[in-house]
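Note that this complex is displayed minus one protein chain, with the remaining chains in position.
The block that comes next holds chain A.
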Amino acid sequence: MTDRPHLAVIGAGPAGLAASLAAAARGIRVTLIDSGSAAGGQFYRGPAPGLGARRPQALHHQWHTWDRLARGLAGHVRAGRIEHLTDHHVWCVERQSGRFAVHALLGPEQERPATVHAEAVLLATGGYEKVLPFPGWTLPGVVTAGGAQAMLKGSLVVPGRTAVVAGTGPLLLPVATGLAAAGVDVAALVESADPNAFWRATRDPNPLPPRTRDPKAFLRRTRALAAQPGKVAEGAQYAAQLVRHRVKVMARHTLVEAHGEARLEAVTIAALDSDGRARPGTERRIACDTLAVGHGMLPHTDLAESLGCRIDGLNVHVDEEQRTDVPGVWAAGETTGIGGSALSLAEGHIAGRSVAARLAGAEPDPREWAAVAKSRTRMREFFAALDTVYAPPAHWTEQVTDDTVVCRCEEVTGGEIRRAVGELGAGDVRTVKLLTRAGMGWCQGRMCEPAVAGLAGCAQTSARRLLARPVPLGVLAAAGEDPDEPRGPDDPEGD
């Protein structure tokens, strides 16, 4: 058992699961490491076992796929081919002369350390939600769309009785239908994009959405959309559910403000003009105690950055086999670019096969996964097309008033950031950070970075965070003293 080549997979979402199963089935010893107390990641997050859900699939899509993955995992775990470490928060992966040390902190309090050693590492850490600021977005009752979904799926709770779901992106659909099915009155789904542009694009290549200037690129995208009947059907399902729950869908509308004192009481939304500006006089106030808001997703790249992997824009760079440019390190799923669970599964599957071949000292034969690679290509094109349809309103920064908090942790306002840019000449996120402390708090800029970049008028780049998690100083000191330590009491390598 222990003389088999060993792969450490970080992240037990669709990508990490698919990779673990593919590698384990081909003779690789896998340690699957995740901060969650159960496998599944974001898409397959299930209710905690203590809640005794007898019909968890009521909150899920593609339950059959999950069922298959969960059975596969259980089988490999029983057979000793996969070890699944739950509640392990990985804060750093270190290269140690051709091998890797994966450093984690145990439990929700994240204090006890543990280290896993392996010959290869797969980063499948997924992503987190992007939310652009607007006045009132720090009020209790305002949550991220994915956060509302995570609390609902995992703990079977909702934050209030009446919700508005707003922002942009495909994630708003499952969130609105999930909340409605769970008994929340969803007063409106406010989407800043024009999703009709998406449906039109699948049928009629002539009208160009305002932001697409290159007709050739657009035609390519149209073909990509048309090649995704499954996705179109999924969208139609959501649409039917929205109708059934009488959710009013307001496209090309945007959030202007969230109102309340101690908690959310109402939101103001407005129609967007063709330039992507809130059109004066169209403001409308909707009473609600919950606002689920999101503007797309961002990949988790901290671990890749600390390993020195190349990052393209915001995504971990991978080749056809899902290898990063650091030998021995693979990446799959949303850490390599946002694209939903089906794409994550495809990437994970390819990565697992590639690892299995390479760790056995063989050159993999890509023909073996040709079908999966083809659907990977199609899905990547599909999500690139979605990206052009679902984009935040072009002039969202105009909603950020000078007293709007932008950095939630350090309470840095829009005005302070504008002063740093205008009067003090800061031209990038790093300088704004040094001058204002925006991004220096607990979350290390994960929440405010897109907004700070937008207000500073520069592109968001990956942040180069040294550590993926806050680490107690004692653990850090011990790790510095001897890279082979710390080996915690639950060290999985101690077998």
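Here is the rule we go by: a contact is a pair of C-beta atoms (placed from the backbone, for glycine too) under 8 Å apart; a residue touches a chain by one contact, two chains touch by 3 or more; residues count from 1.
Methods note: contacts and distances are computed from a predicted model.
**Student:** Refer to UniProt and select, among "Phosphate transport system permease protein PstA", "Coenzyme F420-reducing hydrogenase delta subunit", "Ferredoxin protein" or "(2Fe-2S)-binding protein", the name of the complex member that is left out.
**Tutor:** The chain we cannot see is, by its UniProt record, "(2Fe-2S)-binding protein".
**Student:** Which of these touches the unseen chain: A:Ala25, A:Met151, A:Ala251 or A:Leu467?
**Tutor:** Candidates A:Ala25, A:Met151, A:Ala251 or A:Leu467; residue touching the omitted chain: A:Met151.
**Student:** Of the residues A:Thr138, A:Ser274 or A:Thr377, I need the one that contacts the missing chain.
**Tutor:** A:Thr138
**Student:** Could you tell which one of A:Gly72, A:Pro113, A:Pro159 or A:Gly276 touches the chain left off the display?
**Tutor:** A:Pro159
**Student:** To test your reading of the contact rule: which positions on chain A touch the chain that is missing from view?
**Tutor:** Answer for chain A: residues 35, 37, 42, 47-56, 58-59, 108-109, 128-129, 138-144, 146-152, 154-160, 181-183, 262-263, 408-411, 441-443, 446-447 touch the chain left out.
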